[in-house]
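Here the structure is laid out as structure tokens; the discussion comes afterwards.
Chains shown are a subset, placed as in the full complex.
The first chain written gets the first letter, and so on, giving A and B; residue counts start at 1 in each chain.
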Amino acid sequence: MSRRDWLAMEEWLPDDVDSLLDLAASIKRGEVDGGLEKRVLAMVFMDPSLRTRASMETAMFLHGGHALCLEPGKGSWAMETELDVVMDGTTVEHIIEAARVLSRYADALAVRSFPKGTDWAVEREDRTIRHFAEFATVPVINLESSRRHPCQGLADAMTLRERLGETAGKRFVLQWAWHPKALPTAVPASAAIAAAHLGMEVVIARPQGYDLDPDDYTAVEALATARGGSMRVTDDLEGAIEGAHAVYPKSWGALGHFGQPEAERALREGKRDWRLTEERMATTADGKGFAMHCLPVRRNVEIDGAVLDGPQSAVIDQAENRLHVQRALLLELIGTSG
Amino acid sequence: MSRRDWLAMEEWLPDDVDSLLDLAASIKRGEVDGGLEKRVLAMVFMDPSLRTRASMETAMFLHGGHALCLEPGKGSWAMETELDVVMDGTTVEHIIEAARVLSRYADALAVRSFPKGTDWAVEREDRTIRHFAEFATVPVINLESSRRHPCQGLADAMTLRERLGETAGKRFVLQWAWHPKALPTAVPASAAIAAAHLGMEVVIARPQGYDLDPDDYTAVEALATARGGSMRVTDDLEGAIEGAHAVYPKSWGALGHFGQPEAERALREGKRDWRLTEERMATTADGKGFAMHCLPVRRNVEIDGAVLDGPQSAVIDQAENRLHVQRALLLELIGTSG
């Protein structure tokens, strides 16, 4: 089989994603042992992590493998991500050499790289992860890039399947939430894609000015439609949540003001009410819809503590599922029986 | 058996502590193999570490397990430790979610969190480690909190037993030492508790103004008395060391000036003679008492280099014993035969 990367869920065949989800469920039931003996995963974290690092490292260990954790600019060299550059500035290692060399030590690479620039037209090309994939000679796993967080999306899909059983026709609300900072769109885009993959009624509730990238909408809508679901964008938050089966509050910055923190902050002002409260959770389907979040979550800012600590929260199960889906993904990409 | 945490030695039954020490001695003799296969320990370091990290990671590995090492604010997210807070400031991950999520990935959590604040009335509640224990669903191990460093205390106890055989009635001197900074009291309190556990004559030699927390004195005295020993506090350093079997110099800050560095420094001034010298070691029991320290130690400031490099130093054995007691602790808390 040719080498496969895991850069974005919608780039895999839906049947293959379903196989991963089936394998993850089997793993969670304790049915799968071994399979990564002598396998090495090299993780490159250009940004911080708790769940991702802990769950990937645990995933490798539980099946007999080992994960390396490299942090360019901290423990390792500051990395150049642009091609064709004369490197006489501050970066000392090019992503080309890093990808090629790590491919000689490890059986797969995993990369986290958040958007850093000031120009969305550049960031939306997702160059760092794409360049890693271009120059690596082993599978590359996206641990959250400028555009996608497909490991999170896979855990989101697993959690939705686990809680809902039949997902088709059920309503998934991606709810924009206020936050003190303008955050990336990788997680909300990936969550919507995960729900689309499950054929759900995907409702994106956000204030004016907070649309995801048009390409994200296109991807969500195409996948949802192909899988028997739908996509809708609205600024009617109450209407979206009323009768919803799952609500996923998540903050992200206004792409129209990307790299312009003052303008973005002005637009965000006055929207602290875009928060997931107990009152809103009470209006979900049968009053029993559940709340999702990728974590880390700002308590009482994105979601009220009472919701997080209450019976309608799925966030800890969702975080646990990161471990199971990643075990499945690693076994699929670099497993010894592959 | 219900879940057990290792937060403070005095919170365990003395018999159970003795069992740990027996197991550690057996491990040191090379009699114990395996027992932590597929077990994961998640370590959360909010402060730096050499011995603790290296010995815990080695302990897990030697028995077939794996230790994760997370550093909030460096490689992972800055962590909120206060409950009931609206998280619109600088912290991005709450300890509640961190404890709950890590409990899903790991079989035990281990946490290091030094006192940071300016108010001892707050710090003495030891909230960070207590909150971790409250929200975790797996055993929690204290790797040094504001109040206690029980893994160090256990290694101290092992070293005392190893060197003295019968410990009852022998004299243990906890000696305050000068140091350029006001250090925490967790280590000295835990060392005194360890000696108390062994039924020793515990003498705390410190200058006026450098008492440990009253609760620490109560804990030491209660445990020492129950185990056939005693506790005494003095400012007569020479008298304390003369005839002592073990001397444990350690610096700590004046709790009465906690969070007031200028006032504390003024009180500390002129006390550089509170140092463990060869001359003082010569006055110990038969001239053969031994010197202990938790490390890192400031050479020629807390202890003279000649003592550290000489035959009366137990500090390297003591550091080695961290490994053995922690292997015992981990086998006890999360071992596969448990």
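By our rule, a contact is a pair of C-beta atoms (placed from the backbone, for glycine too) under 8 Å apart; a residue touches a chain by one contact, two chains touch by 3 or more.
Because the structure is predicted, anything quoted here is derived from the model rather than measured.
For this complex of identical protein chains, the structure file gives a whole-complex count of 3 copies, while the figure shows 2.
By our rule, only the chains that are shown with their structure count from here on.
Centre-to-centre separation between subunit A and subunit B, using Cα means, comes to 40 Å. Those residues of subunit A that touch subunit B in the shared complex are 45, 48-51, 53-55, 57-58, 61-62, 69, 71, 74, 180, 295-301, 305, 308-309, 315-316, 319-320, 323.
Every residue of subunit B that touches subunit A in the complex is listed here, in rising order: 38, 40, 42, 66, 68, 70, 72, 74-77, 80, 84-89, 92-94, 96-98, 100-102, 104-106.
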